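Below is one structure, written out as structure tokens; comments come after it.
In this view, the complex is presented without one of its protein chains, the others remaining in place.
== chain A ==
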Amino acid sequence: MSGSSNIVAMKKIVQQLRFEANINRVKVSQAAAELQQFCIQNALQDPMLTGVSSSTNPFRTQKVCSFL
């Protein structure tokens, strides 16, 4: 009983591996270039790279008001 369900499970595994083996793969040089390109293109919009000035920082510490 468990033998045949093991076979069914194994067939599914083989089927999945066959699917994964057949996908198209792009050259790493091209993939790496595109990753780097994306980083460069978006670097200026990345506040963690450019830094955030306190005037534009939505999380800046509120200034304390004092009564004179």
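Convention: a residue touches a chain if its C-beta (ideal position, glycine included) is under 8 Å from a C-beta of that chain, and two chains touch if they have at least 3 such contacts; residues count from 1.
Note that in this section contacts and distances are computed from a predicted model.
The UniProt record for the undisplayed chain lists the protein name "Guanine nucleotide-binding protein G(I)/G(S)/G(T) subunit beta-3-like", from the options "Aminotransferase class I/classII large domain-containing protein", "Transcription factor bhlh49", "Guanine nucleotide-binding protein G(I)/G(S)/G(T) subunit beta-3-like" or "Dynein regulatory complex subunit 7". Residues 3, 6-7, 10-11, 13-14, 16-21, 23, 25-36, 38-39, 41-43, 45-49, 52, 57-61 are the ones on chain A that touch the missing chain.
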